[in-house]
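Each remark here refers to the structure printed beneath this line.
Here the complex is missing one protein chain, while the rest keep their positions.
Chain lettering (A and B) follows the sequence in which the chains are written, and residue indices restart at 1 in each chain.
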């Protein structure tokens, strides 16, 4: 299947690019850890308060880290003309876009899973909440990339798109934030989290199907 | 230029305005296999805009474009055309070979293998050099190699001679000549005066439009 070949060619190319620019790719990860570190400094090192805030703090930081990393999704392709070549490919753009988002998630979303235990430790999150934190990160970080891709595609042609990007994307992140941090919060309290996890999974499936279409349309608009 | 029904690419009554300024209107032409079309006109006359409309990046305000008798959106047009614009469309962190392999994966294989195409554009031996180590002219030639490795009948070239030396210009002219002789078509813009002694060159002046 040429389409599947094209999909994996994009994933492979973007992973290779990320590897060649690996210094840049670690930045969102450092940012994530740094933002979480700021909270104890700002509100004081009170274990009870920090424990209560932990799910929210971790998830808001994950959201901001995702937002920060989004800019690289289409920027370099837009600037060096690769995006035009993608548009001219006989394959459906939405599938190619999905390949790009998938590679982007592998590079920026997945590493968040690795540092999550460290942050949970910083914030005093109970151990029993760790599996839920991981699960929510696995389900919700791809959602952040998929939804964010629409915003990036809309603003990639702008010289100063960063501020507008956050204005466009953060409101759309609200449901993800609510259910993901809600799940972790409940798990920390020893409550069942099935409903939140299921909703996150449903949103992920929905986003996988729906978001590549507006992203592709927005990219066509931006290349104009 | 003559308007014939045997044209592969047919542009009918195309009009476009930008920022409330009319660039061209009622623009019609046809292109048959083996023809090379040079768009001429001063800066801001809409040459690049016309090319971008032909690539489907931009929408015309009016008119239609047909490929083999069908509207381009409903035809094999995008599988049959290739575009080299101001930006090279190559990744500077990847090697020459990686870039061409990626281009090949996105399109359909053309008449030349990657090795042969690199030979044609005089880049053999650079397979494993990262693109950022190439000179501007070499980058340009690399983006031309992309035209050779992928299947394309219609080439759309925006200022292909920029940053090329005399030999590079000759190289492109030879490539276009060969492409046309094999039944291909080329649409290009250029500031350079083309010396095409051996090729019937069609010209369109965009300034003549109101």
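Keep in mind that, in the parts below, a residue touches a chain if its C-beta (ideal position, glycine included) is under 8 Å from a C-beta of that chain, and two chains touch if they have at least 3 such contacts.
What we mean here is this: contacts and distances are computed from a predicted model.
The protein name that UniProt records for the chain not on display, among "Heme exporter protein C", "ABC transporter permease", "Dihydroxyacetone kinase subunit L" or "Quinol oxidase polypeptide I", is "Heme exporter protein C". When the whole complex is considered, the residue among A:95, A:138 or A:210 that touches the unshown chain is A:210.
Interface with the hidden chain, as seen from chain B, comprises residues 18-20, 59. The chain not shown here touches chain A at positions 150, 154-155, 157-158, 160-161, 164, 167-168, 170-172, 174-175, 178-179, 182, 203, 210, 214, 217-218, 221-222, 224.
Everything that follows uses one rule, which is that only the chains that are shown with their structure count from here on.
As a whole-number value, the distance joining the C-alpha centres of chain A and chain B reads 37 Å. By the touch criterion stated above, chain B contacts chain A in their complex at residues 52, 55-59, 76, 78-79, 81-83, 85-94, 98, 101-103, 105-108, 146. Against chain B, the residues of chain A that register as touching in their complex are 2, 5-6, 9-10, 13, 16-17, 20-21, 76, 79-82, 84-91, 96, 220, 223-224.
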